[in-house]
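All protein chains but one are shown at their positions in the complex.
Showing chain A:
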Amino acid sequence: MDQSSAENFDEMRKPDGSIREAYSGYNQWLSEQDPARMRGKGFEAERFFRRTGITFNVYGESDAEERLIPFDMVPRIITGGEWRRLSRGIEQRVRALNAFMHDLYHRQEIIRSGRLPERLFRHNSAWLPEMVGFTPPGSVYTHITGIDLVRTGPEDFRVLEDNARTPSGVSYMLENRETMMAMFPELFTQVKVRPVSTYPRHLAKSLAACAPDCASEVPTVAVLTPGIYNSAYFEHAFLADQMGAELVEGSDLRVIGGRVQMRTTRGYKPIDVLYRRVDDDFLDPLTFNPDSVLGIPGIMDVYRAGRITIANAPGTGVADDKAIYSFMPEIVEFYTGEKPLLPNVQTWRCADPDSLKYVLDNLEELVVKEVHGSGGYGMLIGPTSSKREIRKFREKLEARPENYIAQPTLALSTCPIYTRKGLAPRHVDLRPFVLMSPEGIDITPGGLTRVAMKKGSLVVNSSQGGGTKDSWVLDD
(Lines give C-alpha, C1' and ligand atoms only; values in the text may rest on other atoms or scores of the structure.)
Protein backbone atom coordinates (compact mmCIF):
# COMPACT_ATOMS: atom_id res chain seq x y z
CA MET A 1 0.00 0.00 0.00
CA ASP A 2 1.45 3.32 -1.03
CA GLN A 3 1.16 5.83 1.76
CA SER A 4 2.49 8.77 -0.23
CA SER A 5 -0.85 9.61 -1.72
CA ALA A 6 -2.53 12.97 -2.05
CA GLU A 7 -3.78 13.09 1.55
CA ASN A 8 -0.25 13.63 2.90
CA PHE A 9 0.97 17.10 3.53
CA ASP A 10 3.73 17.84 1.01
CA GLU A 11 6.33 20.12 2.62
CA MET A 12 7.44 21.57 -0.71
CA ARG A 13 4.36 21.76 -2.91
CA LYS A 14 0.74 22.71 -2.45
CA PRO A 15 -1.88 20.31 -3.79
CA ASP A 16 -2.17 22.47 -6.93
CA GLY A 17 1.55 21.90 -7.61
CA SER A 18 2.71 25.41 -6.75
CA ILE A 19 5.68 25.85 -4.41
CA ARG A 20 5.08 26.63 -0.75
CA GLU A 21 6.55 29.79 0.74
CA ALA A 22 9.21 27.87 2.72
CA TYR A 23 10.66 26.39 -0.47
CA SER A 24 10.39 29.34 -2.83
CA GLY A 25 14.02 30.42 -2.44
CA TYR A 26 15.32 26.88 -2.60
CA ASN A 27 13.21 26.02 -5.63
CA GLN A 28 14.48 29.10 -7.45
CA TRP A 29 18.05 27.96 -6.86
CA LEU A 30 17.28 24.33 -7.74
CA SER A 31 15.71 25.26 -11.08
CA GLU A 32 19.05 26.82 -12.07
CA GLN A 33 21.10 23.70 -11.27
CA ASP A 34 22.43 21.25 -13.83
CA PRO A 35 20.87 17.82 -13.08
CA ALA A 36 24.10 15.96 -13.91
CA ARG A 37 26.03 18.08 -11.41
CA MET A 38 23.41 17.40 -8.74
CA ARG A 39 23.80 13.64 -9.25
CA GLY A 40 27.56 13.97 -8.78
CA LYS A 41 26.95 15.82 -5.53
CA GLY A 42 25.23 12.78 -4.06
CA PHE A 43 28.43 10.76 -4.35
CA GLU A 44 30.43 13.66 -2.98
CA ALA A 45 28.33 13.66 0.17
CA GLU A 46 28.87 9.96 0.73
CA ARG A 47 32.63 10.28 0.31
CA PHE A 48 32.62 13.17 2.74
CA PHE A 49 30.81 11.16 5.39
CA ARG A 50 33.06 8.10 4.95
CA ARG A 51 36.21 10.17 5.18
CA THR A 52 35.20 12.08 8.25
CA GLY A 53 33.94 8.88 9.85
CA ILE A 54 30.37 9.94 10.42
CA THR A 55 29.11 6.45 10.86
CA PHE A 56 26.91 4.60 13.22
CA ASN A 57 27.18 1.01 14.31
CA VAL A 58 24.35 -1.43 13.86
CA TYR A 59 23.93 -3.97 16.58
CA GLY A 60 24.13 -7.54 15.39
CA GLU A 61 25.71 -6.78 12.02
CA SER A 62 29.35 -7.60 12.53
CA ASP A 63 30.45 -7.38 8.91
CA ALA A 64 28.85 -4.00 8.42
CA GLU A 65 30.05 -2.64 11.71
CA GLU A 66 30.20 0.97 10.63
CA ARG A 67 27.39 2.13 8.38
CA LEU A 68 26.52 5.47 6.98
CA ILE A 69 23.13 6.93 7.59
CA PRO A 70 21.88 7.86 4.12
CA PHE A 71 21.96 11.59 3.63
CA ASP A 72 19.61 13.36 1.26
CA MET A 73 20.57 16.65 -0.36
CA VAL A 74 17.14 18.27 -0.43
CA PRO A 75 16.73 20.27 2.78
CA ARG A 76 13.66 20.16 4.94
CA ILE A 77 12.56 23.77 5.24
CA ILE A 78 10.44 25.51 7.85
CA THR A 79 9.59 29.20 7.76
CA GLY A 80 10.54 31.51 10.60
CA GLY A 81 6.89 31.97 11.50
CA GLU A 82 6.18 28.25 11.63
CA TRP A 83 9.24 27.77 13.82
CA ARG A 84 8.24 30.48 16.30
CA ARG A 85 4.91 28.78 16.86
CA LEU A 86 6.52 25.38 17.09
CA SER A 87 9.21 26.42 19.52
CA ARG A 88 6.67 27.89 21.93
CA GLY A 89 4.97 24.51 22.04
CA ILE A 90 8.25 22.67 22.47
CA GLU A 91 9.36 24.92 25.31
CA GLN A 92 6.05 24.46 27.08
CA ARG A 93 6.32 20.70 26.74
CA VAL A 94 9.89 20.53 28.06
CA ARG A 95 9.05 22.73 31.06
CA ALA A 96 6.17 20.43 31.83
CA LEU A 97 8.35 17.32 31.48
CA ASN A 98 10.93 18.70 33.89
CA ALA A 99 8.29 19.72 36.43
CA PHE A 100 6.67 16.31 36.02
CA MET A 101 9.97 14.57 36.82
CA HIS A 102 10.42 16.65 39.94
CA ASP A 103 6.90 15.92 41.09
CA LEU A 104 7.13 12.23 40.32
CA TYR A 105 10.20 11.93 42.56
CA HIS A 106 8.76 14.14 45.30
CA ARG A 107 5.16 14.72 46.37
CA GLN A 108 3.50 13.15 43.34
CA GLU A 109 0.76 15.75 43.27
CA ILE A 110 -0.30 14.62 39.84
CA ILE A 111 -1.15 11.20 41.21
CA ARG A 112 -2.80 12.55 44.34
CA SER A 113 -4.97 14.74 42.14
CA GLY A 114 -6.09 11.65 40.25
CA ARG A 115 -4.83 12.81 36.82
CA LEU A 116 -2.29 10.03 36.41
CA PRO A 117 -2.79 6.43 37.55
CA GLU A 118 -0.08 5.28 39.93
CA ARG A 119 0.34 1.92 38.21
CA LEU A 120 1.86 3.66 35.21
CA PHE A 121 5.22 4.16 36.82
CA ARG A 122 5.06 1.54 39.57
CA HIS A 123 5.72 -1.08 36.89
CA ASN A 124 8.02 1.08 34.84
CA SER A 125 11.61 -0.10 34.96
CA ALA A 126 12.79 3.44 34.15
CA TRP A 127 11.35 4.60 37.48
CA LEU A 128 14.19 4.77 40.03
CA PRO A 129 13.35 4.61 43.75
CA GLU A 130 16.91 5.92 44.36
CA MET A 131 15.78 9.30 43.00
CA VAL A 132 12.88 9.74 45.43
CA GLY A 133 13.24 12.86 47.57
CA PHE A 134 16.40 13.96 45.79
CA THR A 135 16.61 17.18 43.79
CA PRO A 136 19.37 17.41 41.20
CA PRO A 137 21.53 20.57 41.03
CA GLY A 138 19.48 23.48 39.68
CA SER A 139 16.38 21.27 39.84
CA VAL A 140 17.04 20.24 36.25
CA TYR A 141 16.21 16.69 35.17
CA THR A 142 15.89 17.03 31.42
CA HIS A 143 19.09 18.83 30.43
CA ILE A 144 18.79 17.62 26.86
CA THR A 145 15.51 16.59 25.28
CA GLY A 146 14.58 15.54 21.78
CA ILE A 147 10.94 15.99 20.86
CA ASP A 148 9.87 13.93 17.84
CA LEU A 149 7.33 15.82 15.76
CA VAL A 150 5.28 14.82 12.78
CA ARG A 151 3.36 17.10 10.50
CA THR A 152 0.00 16.27 9.09
CA GLY A 153 -1.11 19.64 7.78
CA PRO A 154 -0.06 23.26 7.21
CA GLU A 155 -0.52 24.18 10.89
CA ASP A 156 -0.71 20.70 12.25
CA PHE A 157 2.45 19.55 14.03
CA ARG A 158 2.03 16.79 16.59
CA VAL A 159 4.36 15.18 19.10
CA LEU A 160 4.99 11.54 18.32
CA GLU A 161 7.49 10.82 21.07
CA ASP A 162 9.40 12.50 23.87
CA ASN A 163 13.07 11.55 24.26
CA ALA A 164 14.22 12.58 27.69
CA ARG A 165 16.50 9.63 28.37
CA THR A 166 19.44 10.19 26.03
CA PRO A 167 18.26 11.72 22.77
CA SER A 168 20.74 11.11 19.97
CA GLY A 169 21.20 12.45 16.47
CA VAL A 170 22.35 15.98 17.18
CA SER A 171 25.72 15.35 15.53
CA TYR A 172 23.88 14.57 12.30
CA MET A 173 22.01 17.82 12.57
CA LEU A 174 25.37 19.61 12.74
CA GLU A 175 27.23 17.56 10.14
CA ASN A 176 24.35 17.66 7.68
CA ARG A 177 24.54 21.43 7.73
CA GLU A 178 28.33 21.36 7.34
CA THR A 179 27.97 19.03 4.39
CA MET A 180 25.32 21.16 2.72
CA MET A 181 27.40 24.30 3.17
CA ALA A 182 30.47 22.56 1.76
CA MET A 183 28.56 21.22 -1.25
CA PHE A 184 26.36 24.20 -2.07
CA PRO A 185 27.95 27.34 -0.61
CA GLU A 186 26.17 29.63 -3.08
CA LEU A 187 22.80 28.28 -1.97
CA PHE A 188 23.35 29.71 1.49
CA THR A 189 24.05 33.14 0.11
CA GLN A 190 20.73 33.03 -1.76
CA VAL A 191 18.59 31.61 1.03
CA LYS A 192 19.11 32.85 4.58
CA VAL A 193 19.02 30.00 7.06
CA ARG A 194 19.34 30.26 10.84
CA PRO A 195 22.58 28.63 12.01
CA VAL A 196 22.74 25.41 14.05
CA SER A 197 26.47 25.47 14.72
CA THR A 198 25.90 27.22 18.04
CA TYR A 199 24.61 23.98 19.56
CA PRO A 200 27.87 22.62 21.06
CA ARG A 201 28.66 26.00 22.63
CA HIS A 202 25.17 26.26 24.07
CA LEU A 203 25.34 22.69 25.29
CA ALA A 204 28.62 23.34 27.11
CA LYS A 205 27.22 26.52 28.65
CA SER A 206 23.93 24.91 29.60
CA LEU A 207 25.66 21.94 31.25
CA ALA A 208 28.11 24.20 33.10
CA ALA A 209 25.16 26.22 34.42
CA CYS A 210 23.86 23.03 36.05
CA ALA A 211 27.10 22.32 37.93
CA PRO A 212 26.84 21.43 41.63
CA ASP A 213 27.80 23.92 44.35
CA CYS A 214 31.16 22.28 44.95
CA ALA A 215 32.24 22.85 41.33
CA SER A 216 35.19 25.00 40.44
CA GLU A 217 34.61 28.36 38.82
CA VAL A 218 34.99 26.87 35.37
CA PRO A 219 33.21 23.56 35.85
CA THR A 220 34.82 20.43 34.44
CA VAL A 221 32.41 18.78 32.02
CA ALA A 222 32.98 15.27 30.64
CA VAL A 223 31.06 13.09 28.19
CA LEU A 224 30.65 9.49 29.33
CA THR A 225 30.53 6.99 26.47
CA PRO A 226 30.13 3.21 26.56
CA GLY A 227 33.05 3.11 24.07
CA ILE A 228 33.86 2.84 20.40
CA TYR A 229 31.52 -0.08 19.73
CA ASN A 230 28.43 1.84 20.78
CA SER A 231 26.12 2.77 17.93
CA ALA A 232 26.36 6.47 18.70
CA TYR A 233 30.09 6.59 19.51
CA PHE A 234 30.75 9.02 16.70
CA GLU A 235 28.32 11.44 18.25
CA HIS A 236 29.83 11.11 21.73
CA ALA A 237 33.31 11.86 20.39
CA PHE A 238 32.00 14.63 18.19
CA LEU A 239 30.22 16.43 21.02
CA ALA A 240 33.14 16.09 23.43
CA ASP A 241 35.42 17.47 20.75
CA GLN A 242 33.12 20.36 19.92
CA MET A 243 32.62 21.27 23.57
CA GLY A 244 36.28 20.88 24.46
CA ALA A 245 35.26 18.33 27.09
CA GLU A 246 36.97 15.05 27.95
CA LEU A 247 35.44 11.92 26.45
CA VAL A 248 35.56 9.41 29.27
CA GLU A 249 34.71 5.75 29.73
CA GLY A 250 33.73 4.06 32.98
CA SER A 251 37.24 2.66 33.35
CA ASP A 252 38.67 6.19 33.45
CA LEU A 253 36.56 7.13 36.44
CA ARG A 254 36.68 6.36 40.10
CA VAL A 255 35.09 7.73 43.24
CA ILE A 256 37.82 9.28 45.38
CA GLY A 257 37.23 11.57 48.34
CA GLY A 258 33.50 11.79 47.70
CA ARG A 259 33.96 13.05 44.14
CA VAL A 260 33.85 11.32 40.79
CA GLN A 261 37.35 11.72 39.38
CA MET A 262 38.97 10.91 36.06
CA ARG A 263 42.42 9.39 35.63
CA THR A 264 44.56 11.94 33.82
CA THR A 265 48.27 11.77 33.07
CA ARG A 266 48.74 13.96 36.16
CA GLY A 267 46.60 11.94 38.51
CA TYR A 268 42.91 11.99 39.37
CA LYS A 269 40.86 15.11 38.68
CA PRO A 270 37.25 15.76 39.81
CA ILE A 271 34.40 16.02 37.31
CA ASP A 272 31.61 18.49 38.00
CA VAL A 273 29.15 17.67 35.24
CA LEU A 274 28.89 14.29 33.56
CA TYR A 275 27.00 14.27 30.26
CA ARG A 276 26.44 10.57 30.22
CA ARG A 277 25.52 8.60 27.13
CA VAL A 278 25.20 5.44 29.18
CA ASP A 279 21.79 4.18 30.26
CA ASP A 280 20.72 4.39 33.91
CA ASP A 281 20.95 0.68 34.32
CA PHE A 282 24.70 0.69 33.58
CA LEU A 283 25.58 3.87 35.45
CA ASP A 284 26.49 2.42 38.82
CA PRO A 285 27.09 -1.30 39.38
CA LEU A 286 26.69 -0.77 43.14
CA THR A 287 23.17 0.61 42.71
CA PHE A 288 21.87 -0.81 39.44
CA ASN A 289 23.09 -3.61 37.17
CA PRO A 290 25.93 -5.22 39.18
CA ASP A 291 27.48 -6.65 35.98
CA SER A 292 27.92 -3.27 34.34
CA VAL A 293 31.49 -2.46 33.34
CA LEU A 294 30.43 0.77 31.65
CA GLY A 295 29.65 2.68 34.79
CA ILE A 296 31.31 4.00 37.93
CA PRO A 297 30.86 2.16 41.23
CA GLY A 298 29.55 4.61 43.80
CA ILE A 299 28.59 7.46 41.46
CA MET A 300 25.00 7.43 42.73
CA ASP A 301 26.19 8.12 46.29
CA VAL A 302 28.24 11.06 45.05
CA TYR A 303 25.24 12.24 43.04
CA ARG A 304 22.87 12.06 45.96
CA ALA A 305 25.39 13.97 48.06
CA GLY A 306 25.09 16.76 45.48
CA ARG A 307 28.72 16.55 44.39
CA ILE A 308 28.25 15.82 40.68
CA THR A 309 25.63 16.65 38.07
CA ILE A 310 24.48 13.80 35.86
CA ALA A 311 22.81 14.82 32.61
CA ASN A 312 20.17 13.76 32.04
CA ALA A 313 19.19 12.94 35.59
CA PRO A 314 18.80 9.22 36.26
CA GLY A 315 15.19 8.16 36.16
CA THR A 316 14.04 10.61 33.47
CA GLY A 317 13.46 7.66 31.14
CA VAL A 318 9.99 7.42 32.71
CA ALA A 319 9.02 10.30 30.43
CA ASP A 320 9.87 8.27 27.31
CA ASP A 321 7.32 5.65 28.22
CA LYS A 322 4.57 5.56 25.64
CA ALA A 323 1.86 4.99 28.20
CA ILE A 324 3.02 8.13 30.05
CA TYR A 325 3.10 9.84 26.67
CA SER A 326 -0.59 9.26 26.27
CA PHE A 327 -1.12 11.43 29.38
CA MET A 328 1.07 14.28 28.18
CA PRO A 329 -1.82 16.66 27.43
CA GLU A 330 -2.95 16.29 31.07
CA ILE A 331 0.66 16.56 32.29
CA VAL A 332 1.29 19.78 30.36
CA GLU A 333 -1.89 21.32 31.63
CA PHE A 334 -1.28 20.22 35.22
CA TYR A 335 2.18 21.81 35.49
CA THR A 336 1.88 24.85 33.24
CA GLY A 337 -1.75 25.72 33.81
CA GLU A 338 -2.04 26.17 30.05
CA LYS A 339 -3.61 24.21 27.24
CA PRO A 340 -0.93 22.24 25.36
CA LEU A 341 0.25 24.15 22.30
CA LEU A 342 1.46 20.96 20.64
CA PRO A 343 -1.07 18.14 20.52
CA ASN A 344 -0.28 14.45 20.85
CA VAL A 345 -1.06 11.87 18.25
CA GLN A 346 -4.28 10.10 19.19
CA THR A 347 -3.31 7.12 21.33
CA TRP A 348 -5.17 4.06 22.58
CA ARG A 349 -3.85 2.55 25.80
CA CYS A 350 -4.21 -1.18 25.44
CA ALA A 351 -4.26 -1.54 29.24
CA ASP A 352 -7.74 -0.10 29.03
CA PRO A 353 -10.21 -2.90 28.04
CA ASP A 354 -12.35 -0.78 25.72
CA SER A 355 -9.30 0.55 23.91
CA LEU A 356 -7.84 -2.93 23.68
CA LYS A 357 -10.99 -4.20 22.03
CA TYR A 358 -10.90 -1.37 19.51
CA VAL A 359 -7.21 -1.98 18.78
CA LEU A 360 -7.71 -5.73 18.33
CA ASP A 361 -10.61 -5.07 15.98
CA ASN A 362 -8.60 -2.60 13.89
CA LEU A 363 -5.06 -3.99 13.90
CA GLU A 364 -4.81 -3.72 10.11
CA GLU A 365 -5.23 0.03 10.33
CA LEU A 366 -3.13 0.88 13.36
CA VAL A 367 0.46 1.28 14.49
CA VAL A 368 1.04 -0.61 17.73
CA LYS A 369 4.10 0.12 19.88
CA GLU A 370 5.63 -1.32 23.01
CA VAL A 371 5.39 1.21 25.80
CA HIS A 372 9.10 0.87 26.69
CA GLY A 373 10.33 0.30 23.15
CA SER A 374 12.46 2.62 21.07
CA GLY A 375 14.27 2.78 17.77
CA GLY A 376 11.36 1.36 15.80
CA TYR A 377 11.88 -2.12 17.23
CA GLY A 378 9.04 -4.31 18.45
CA MET A 379 6.30 -2.38 16.70
CA LEU A 380 3.55 -3.33 14.27
CA ILE A 381 2.58 -1.15 11.34
CA GLY A 382 -0.79 -2.64 10.48
CA PRO A 383 -1.24 -1.40 6.91
CA THR A 384 2.13 -2.71 5.72
CA SER A 385 2.18 -5.99 7.67
CA SER A 386 1.26 -9.44 6.40
CA LYS A 387 -1.69 -11.42 7.81
CA ARG A 388 0.78 -13.69 9.55
CA GLU A 389 2.67 -10.81 11.19
CA ILE A 390 -0.60 -9.35 12.41
CA ARG A 391 -1.70 -12.71 13.79
CA LYS A 392 1.56 -13.15 15.70
CA PHE A 393 1.40 -9.63 17.02
CA ARG A 394 -2.19 -10.15 18.14
CA GLU A 395 -1.04 -13.02 20.37
CA LYS A 396 1.61 -10.84 22.01
CA LEU A 397 -0.87 -8.04 22.48
CA GLU A 398 -3.50 -10.28 24.06
CA ALA A 399 -0.93 -11.81 26.40
CA ARG A 400 0.32 -8.46 27.74
CA PRO A 401 -2.02 -5.66 26.71
CA GLU A 402 -0.59 -3.21 29.27
CA ASN A 403 2.70 -3.41 27.39
CA TYR A 404 1.27 -1.69 24.30
CA ILE A 405 -0.29 1.45 22.96
CA ALA A 406 -1.78 2.00 19.50
CA GLN A 407 -1.98 4.98 17.21
CA PRO A 408 -3.65 5.65 13.88
CA THR A 409 -1.41 5.21 10.83
CA LEU A 410 -0.56 8.84 10.37
CA ALA A 411 -0.57 10.70 7.12
CA LEU A 412 3.01 11.85 7.82
CA SER A 413 4.09 14.77 5.73
CA THR A 414 6.44 14.17 2.83
CA CYS A 415 9.45 16.03 1.65
CA PRO A 416 11.15 15.35 -1.68
CA ILE A 417 14.37 13.37 -1.77
CA TYR A 418 16.83 13.19 -4.61
CA THR A 419 16.51 9.90 -6.50
CA ARG A 420 17.95 8.71 -9.78
CA LYS A 421 14.73 9.69 -11.46
CA GLY A 422 14.60 13.16 -9.93
CA LEU A 423 12.74 14.38 -6.88
CA ALA A 424 10.34 11.98 -5.20
CA PRO A 425 8.31 12.45 -2.00
CA ARG A 426 9.25 10.51 1.14
CA HIS A 427 7.85 10.63 4.66
CA VAL A 428 9.69 12.70 7.24
CA ASP A 429 9.59 13.58 10.91
CA LEU A 430 11.50 16.22 12.87
CA ARG A 431 13.46 15.99 16.11
CA PRO A 432 14.32 19.41 17.56
CA PHE A 433 16.89 19.43 20.37
CA VAL A 434 16.16 21.32 23.55
CA LEU A 435 18.62 22.39 26.24
CA MET A 436 17.52 23.24 29.75
CA SER A 437 19.38 24.87 32.62
CA PRO A 438 18.44 27.22 35.47
CA GLU A 439 19.27 30.00 33.01
CA GLY A 440 16.54 28.96 30.64
CA ILE A 441 15.54 26.84 27.69
CA ASP A 442 17.41 26.90 24.41
CA ILE A 443 16.08 25.29 21.25
CA THR A 444 18.36 25.04 18.25
CA PRO A 445 16.43 26.26 15.19
CA GLY A 446 15.54 23.17 13.20
CA GLY A 447 16.71 19.81 14.45
CA LEU A 448 17.16 16.48 12.82
CA THR A 449 14.84 15.53 9.98
CA ARG A 450 14.65 11.80 9.57
CA VAL A 451 13.35 10.48 6.28
CA ALA A 452 12.10 7.06 5.20
CA MET A 453 14.21 6.36 2.11
CA LYS A 454 11.84 3.73 0.73
CA LYS A 455 8.80 4.78 -1.22
CA GLY A 456 5.71 4.72 0.96
CA SER A 457 7.59 3.64 4.08
CA LEU A 458 6.69 5.30 7.36
CA VAL A 459 9.71 4.06 9.30
CA VAL A 460 12.28 6.81 9.60
CA ASN A 461 14.55 5.20 12.22
CA SER A 462 18.18 5.04 11.19
CA SER A 463 18.45 1.54 12.63
CA GLN A 464 15.78 0.52 10.09
CA GLY A 465 17.27 2.11 7.00
CA GLY A 466 15.98 5.65 7.44
CA GLY A 467 18.04 8.62 6.29
CA THR A 468 18.49 12.22 7.34
CA LYS A 469 18.20 15.68 5.82
CA ASP A 470 19.53 19.07 6.66
CA SER A 471 16.73 20.96 8.41
CA TRP A 472 16.37 24.66 7.80
CA VAL A 473 14.58 27.34 9.68
CA LEU A 474 14.45 30.37 7.43
CA ASP A 475 15.79 33.62 8.80
CA ASP A 476 12.79 35.56 7.58
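As a convention for this text, a residue touches a chain if its C-beta (ideal position, glycine included) is under 8 Å from a C-beta of that chain, and two chains touch if they have at least 3 such contacts; residues count from 1.
The working rule: contacts and distances are computed from a predicted model.
The complex appears with one chain absent; UniProt names that chain "Alpha-E domain-containing protein" among the candidates "Cytochrome b/b6 domain-containing protein", "Ectoine/hydroxyectoine ABC transporter permease subunit EhuD", "Alpha-E domain-containing protein" or "ATP synthase gamma chain".
Screening A:Ala22, A:Leu86, A:Val170 or A:Val248 for touch with the missing chain picks out A:Val248. The chain not shown here is touched by just one of A:Ala240, A:Val367, A:Val434 or A:Leu458, and that residue is A:Ala240. If you put the hidden chain back, the residue from A:Arg263, A:Arg304 or A:His372 that touches it is A:Arg263. Along chain A, the points of touch with the absent chain fall at residues 50-53, 227-228, 233-234, 237-238, 240-241, 245-249, 251-252, 254, 262-267.
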